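Up next is subunit A:
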Amino acid sequence: MDTIVKTTARIMFPFILMYGIYITLHGHLTPGGGFPGGVIIATGFALLIIAHKESRVEHTFRQISFIDAKSIAGFGILLLIMFGIFFRLNIIQVEKSLGILGGLTLPSNIFGTIMVATTLVIIVYSIIKE
Partner candidate 1 sequence: MGDKIEMFSFYAILILLASAFATAVIGIKREGVAPYIAIASTFTALVLTLLTLRDVIANRIVTMQIGGWLAPYGITVVMDPLSIVITSIVATIGFFAALVSFRFVEERKVEYYTLFSLIMVGILGVLHAGDMFNLFVFIEILSIASYSLVAYHRDKISIEASIKYLIMSSFATGLILLSIAFIYGLTGTLNMADIALKLGTESGLLPIIFGLLLTGFGFKAALVPFHAWKPDAVMGAPAPIGAIFVLASLAGVYAIFRMFFTVFFITNISVYYLIIGLSVATMIVGAILALQQTDILRLLAYASISQVGYIFLAFGIGALHGFGYTAAIFHLINVAIFDSLLFFCAAVLIHGAGSSDMHKISQSVRFSPILGYSFMIGMLAAVGVPLLNGFASKWIIYITTLYVQPLLTIIALLVSVLTLAYGVKAFYIMFLTNSSKKRMRIPITMLVPILILVAACVFLGIYPQLGVQISEFVVKNLANIFYIGKVFGI
Partner candidate 2 sequence: MIAEFVPLLIASVFAIIIAVFALLMLISKKIHPTKKDQRKTFACGEEIEEKNLNIPAESLYNNMIKTLRLDVIRRWHSGNLASYIITIMLGMVLMIIYFIYVW
């Protein structure tokens, strides 16, 4: 890719990341949540990977760390499910999720974002590596 694309991608990347995080953190109040936020974050990474050489990006963001993050987030979701089952709690309570902190909806959204984003980034990595 030429210099314009490379520079634009580098400048855009933090803003895309920030927008994705915003969508995630406001997921319990406005439309959004885990899946859209994760997809937006993954789009940022995909832009970087396609604009720059894949090996240069992997120097900073290694693929193994994505797999680790994904599995840890998966454990987090499982933990929330277990929490709900053992204490007979409804983790997505309507009343609590309307506050600014969003009860337990917020952690589940964050874990969901990490799951989706890391999965998509791993997919992009493996397709480009082939």
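On the choice of candidates, all candidates are chains of the complex that A comes from, given by their letters.
Everything below uses one rule, namely that a residue touches a chain if its C-beta (ideal position, glycine included) is under 8 Å from a C-beta of that chain, and two chains touch if they have at least 3 such contacts; residues count from 1.
Predicted model, so just to flag it, every value in this text is computed and none were measured.
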From 1 or 2, the one in contact with subunit A within this complex: 1
Touch list for subunit A against partner candidate 1, complex: 64, 67-68, 70-72, 74-75, 78, 81-82, 84-85, 88-92
